[in-house]
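Note that this complex is displayed minus one protein chain, with the remaining chains in position.
Per-chain residue numbering starts at 1, and chain names A, B, C and D are given in the order in which the chains are listed.
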Amino acid sequence: SPDSTASTTDSPVIIVSGQSAQNGELLQQLFDDYNAANAAAPVTLQMSADTDVDTAQKALVSLASGKGPDAVRVTNATYQTMIDAGAAQPADACLTESGAELDRRVLDGIAVDGTSYQVPWYVTPNALFYNDDLFVKAGLDPDKPPTTMSEFHEAAKAIAATGAAGGTAYFGNDYNFQGYVASLGGRVYDPQTKALGIDSPGGTAAFDLFATMAGDGSSPVYSNFFAEANEAFAAGKLGMIITSASGYPALKASGKVSIRLAPVPTMDGGKQVAVSSTNGFVITTKDPARQRAVCDALQTLLSPEAVTRTVAATATIPLLPSVADDPAYLADVYEKNPDWVAVREQQTTPWVSLPGGAHAEYSKAYVDSQLRVLRRETPAAEAVTSLQAATADLLAAQ
Amino acid sequence: MSAALTVQSVTKTFRPGEPRILDDITLTADAGRITTILGESGCGKTTLLRIVAGLEEPSSGRLLIADRDVTRLAPVDRDVAMVFQTFGLYPAKTVAKNIEFPLKMAKVAPAERRTRAAEVAAIMHIEHLMNRLPAELSGGQRQRVGICRALVRRPRLLLMDEPLSALDPKLRNELRTEIVALQRAIGSTILYVTHDQTEAMTMSDTVVVMRGGRIEQAGPPDKVFARPASTYVAEFLGNMNLNPAPDVERAGGYAETVGIRPEHFGLAGTRPAAEDDFVVSGRLERCELLGADRILHVRAGEILWRARVDADAPIGDEITLVASRDQVHTFDTETGARRAT
Amino acid sequence: MSAALTVQSVTKTFRPGEPRILDDITLTADAGRITTILGESGCGKTTLLRIVAGLEEPSSGRLLIADRDVTRLAPVDRDVAMVFQTFGLYPAKTVAKNIEFPLKMAKVAPAERRTRAAEVAAIMHIEHLMNRLPAELSGGQRQRVGICRALVRRPRLLLMDEPLSALDPKLRNELRTEIVALQRAIGSTILYVTHDQTEAMTMSDTVVVMRGGRIEQAGPPDKVFARPASTYVAEFLGNMNLNPAPDVERAGGYAETVGIRPEHFGLAGTRPAAEDDFVVSGRLERCELLGADRILHVRAGEILWRARVDADAPIGDEITLVASRDQVHTFDTETGARRAT
Amino acid sequence: MKIIPQLARHGLLALGAVYVLGPIALMLLSAFTPTDDILAGRYLANLTLGNFVEVAERVPLALYYRNSIIVCLGTFLLQVVVCVPAAYALARLRFAGRTVGVWLLGLLILLPFQVIAIPIYLVFRNVGLIDTLPALILPFVGNAFAIFLLRQYFVSLPQSMFDAARIDGAGTLAVLLEIVVPSSRPAITSLGVFTITAAWNAYFWPSFVLTDQSSATIPFGVISFVNSDAVTDYGPQMAMATLSVLPLLAAFLIAQRQFIRGLALKGQTG
Partner (left out) sequence: MSDARNRVVPMLLIGPAALGIIVFVIAPLIIVLALSLFRVNLIGGTMTFAGLDNFVTELQHPEFVTSIRNTVTYGLLTVLPSLALGLIVALAINGLTRGQGFWRSVYFLPAATTLVAMSAVWRWMFRPDTGVVDTVLGPLFGLRDWLGDPNLAMGAIAIVGIWHQFGLITVLYLAALGTVPGDQYDSAAIDGARDWSRFWHVTWPALGPTTVFAFAVTASSALQAYDVIAAMTAGGPLNSTTTLTYAIWSRGVHFFDIGRAAVLSLALLALSILVTAVQRTGYARRLEAGAVR
């Protein structure tokens, strides 16, 4: 067992990752290479297709029963939960020791009350993905993607007029939504003040936008966003989708559509801001020797080579700004994909999650509210109000 | 006498290519009489009855009921009723409902249904059981319900498939008498299947002996009993002694079997003897008391003879049995057929 | 003669407070003999046998087998075997395995098991069936397997509960003979339940007639037949005519029933008459041919008499029947008990 | 003359078979078709085993099969060992508490496992059974439904067989092993079908008590192709579904004769 003191490092380091479909192969390769180079404490990667939330919860349960993994892959949706449960160990030392000069935005994203509890792998902002061919077909200029939501809406209408589905501004959770709220100067949740900002101009405007677009047919309504929207876009049936940049390889995989990327359109009257979610690993073992071994393994993710491979595969923001323009590393990639530069340079706001167990339930409540808005069962204003009230109850119950 | 039922050259094969279960059966049942079908297990009795009822179709041949061709008619349109060996009552219905059921299917009005059911129930003495379920009846009572249900439609022809064989002997005696009385009372035509000799002999106006899907012999019971057409019939009706003929009895050089009924043997000396009497002597091997009579098992060499004598006849160890010549039947050993005498 | 089985005052009640199924039964079965228990359905025959076997416990009373008290012993320790009406074979075992099973349970070595099973199978002529499953056998064959299984342990006492009633009449005759032969051959003690009169009369050394949980009469079959202790016994053994006595026959002022067996009637004039003969005259109502005999149904006023006479006796419409005085039984009408004569 | 109604029946059944077999056929077709072709509706245009190869690469199939087989057989065998004696006693022996027992069976048979899943989960967590195969087996060993099914059959066995066995000197154990079990093959087979199907298909309980792969059963393999939030890989998904379904289908086709005999209920629930 990984926790038994006798066998601190001679058993493999166990790292759990869900979301195998999201860059799982790349992750496996990175650790395979690590294992090949360093046989002392090899990594066993336990990967599943579970969602990030399920992965975190299962890990928490096994940790509580005393036989958990050494590290767990997290996203912003689960990071806070791991910390609140006391499962995540501080990673500052490990980060410092690696000597990696991390992007400021990354460090901001992972610092909780001044301490970092994870070793990041990549930071993914959301971005506008659009289908070059459909743009042309709709009489739009693919070189001038929409920069505001009004333009986005117009473009969606034009595409919808061709018979394809227009575009989706919403997402399968509140990832996009948090960006829209920020664009109009709010914050869905402030960890410091514990204030909620769902019921804010940005929140209302976002829900309004979703409802209007669904109403005029320029946005399809997917009740199961992840399965349907991605598939529709990959199949060339959806013109635009605002989603995480890290989804790039999966969307690209079908090879049928000419994907172009652009920064997330700005909310009308707001500022351009994307949401960023950090994908990384929290160290969960409490055994110092094993912590060492885990840290050692995770540090490979911070090497310029790893960052290059990751970004090349995912269109995410490089953890190390220095490699971006380095001809030895990413310069080539950006040259080949000029769209990516704008995406990389977006203003970002970290995707926050609610503390403790509240996040999962909030997340579900959010998706339900969004769907009601999309189906125009609930007006936007009412939806934000009731969602905020329900979320407040959840926070109070913590 | 008019024929209530005519079966013409009926043949039945269940699966093509397999042997015939019924092989060219032709018979008539006289109106107002009881015709009994007799034969060993599996000889086709039930199959014949089911074909007459319309529950099976004949592979070839015709059926006439009261001179109307019914070969292709549904059971209910043939105006026949049937009493099953296994009763075939509806377990979820009361006795009254069971009896009324055929009338209900014929859309008879409820009031009349009740009257007619009560009528037949009275004939069979089950008026007091009308509200019971079949599960709450004894075997004899169930069979009476079955008969009532068959009678209530006043069918032209009543088919009964071993109606008494599942019952205990006392009930069997009782119901046998009741069935005959009933038939006398309402003058119906009955086709009755049994493999009980007593039933066949006592109840029927005609017996039909079947064997392997064919009719072996048919006629009034006393005639069949007196002149069985084969060893099969002789054994089946009256449990005849069938033994190889002693050398002196052989004629024409082919093997013969003699048949003598146990009750036709007498003890030598207790009856007037004739010149040509058939005589056997042997050792008494076993002696079964059968109420007023005794069955003596007498061994003469390899051969065992049974004789039925008075229970109080004096017997010793060595016994001589005598039968008069006209009670001695002879059969061809090979084919079992009666020798012309 | 030593008693193989003694039943002492055995009583059985299944549920407290309910009437007794067996009520103070006392009987002995002689070693090496066949004792037959007879009685109407539900009178407790099976229950008694099951108590003897140890399958049920008596509510009170004692059982001795070969003078050893076995009342509290498990079935297997009583040295009894049983043959069931419904065979009770093990469907998943071959015939050989079925027969060997009791020996296997007794931890007899496999080789010896096989020898002994083959032995009994030979007695019952089923050697060729040893590898079949019960489902592949006919009823008669199954029952023979049941008997073999009972015999193979060489039990002191063999219990048989209506072993033949599920079979057809021909098979029944065959097996009846085989069972008697077997019993003669190995000299076992048999307690035999039946409700077939013929079986009871022909096979047994002693018959025990039961009625409603009590023993109505017990004794050698000819004795019981000759002097039935009650109308119940008289009717059960030999189907006696039981009718109200004519006024002149009444004695002592209380109601009497006279009983005369059909075969003890003669036609007036065909036999020597005596002064005190019992005479009835009436109209012939029905006449049943029974092979060599005829059953005459003679109605005298309200009363119907049956008489068995020779099939060839001359008969008219008006008939006078005669029975000699010593063949006339009288019973108390109220209780059914035999009047001392 | 009875040809027409017979044909009508076959026609009706064939129509129903579209509903019944449709999904299975679609699954089989898709399993051998590349995902792109599936999406375009071109089944079998390019026959491939690639989906199966991909499944084999992405999930530890052998492990899943091994676990599923252990769980199925373990549950079934233990159930037979535990439930056959109980069902025999409830069907054939007279003792105080029998009526209560039979009555309780009738009550428990409808109790959804989900009602009690949480406490069992908590207990297993405390005794360290999480992520183990026994955790998937133990809760189903003493099973009311199994006892009910077997009892129903035992009640219909002829009494004389049991009487004969007692007279032949068979003790309780011998009666069970030599008489009851061999005579009850159909009932035990149908119990096997119920139990093995349930265990093979179970997802609710395993998703409760399993957090890692080591004890995961076949349904996890399927789920791992369903739950991803990226574009769905229909080909491998259907290949995995096929792989998960085939063993049971084969087993059923082999055992069906016995199974169907065991399902002919005669008696009552009591």
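What we mean here is this: contacts are C-beta pairs under 8 Å (C-beta built on N, C-alpha and C of every residue); 3 or more make two chains touch, one makes a residue touch a chain.
Because the structure is a prediction, the values reported are computed rather than measured.
Only one of A:Ala41, A:Leu60, A:Ala91 or A:Val282 touches the absent chain when the whole complex is considered: A:Leu60. Summarising the interface, chain B meets the missing chain with residues 50, 53-55, 74-76, 80-82, 84-93, 101-102, 105-106, 133, 149-150, 153.
Touching residues on chain A toward the chain that is not drawn are 53-54, 57, 60-61, 63-64, 85-87, 221-224, 228, 357, 360-361, 364, 367-368, 371-372, 397.
Mapped onto chain D, contacts with the missing chain fall at residues 2, 5-6, 9-10, 12-13, 16-17, 19-24, 26-27, 30, 39, 81-83, 85-86, 88-90, 93, 95-96, 98, 101, 106-120, 122-123, 138-144, 147, 172, 193, 197, 200-201, 203-204, 207-208, 218-219, 222-223, 225-226, 234, 237-238, 240-242, 244-245, 248-249, 251-253, 256, 259-261, 263-269.
Definition applied: only the chains that are shown with their structure count from here on.
Here the CA centre of chain A is 92 Å from the CA centre of chain B. Between chain C and chain D, the centres computed from C-alpha atoms are 53 Å apart.
Multi-chain contact residues of chain D, defined as those touching 2 or more other chains: none present.
Shared interface positions of chain A, defined as residues touching 2 or more other chains, are absent. Contact topology of the protein chains: linear, an open path with no closing contact. Applying the touch definition to all chain combinations yields A-D, B-C, C-D.
Residue ranges of chain C in contact with chain B, taken from their complex: 40-41, 168-170, 173, 180, 195-198, 201-203, 221-222, 225, 235-239, 261, 263-264, 286, 288-293, 295, 311.
Per the touch definition, chain A reaches chain D in the complex via residues 16, 19-22, 46, 48-51, 58-59, 61-62, 64-67, 69, 172, 226-227, 230-231, 234-235, 247, 250-251, 253-254, 256.
Across the complex, chain D is touched by residues 50, 53-55, 74-76, 80-82, 84-93, 101-102, 104-106, 146, 149, 153 of chain C.
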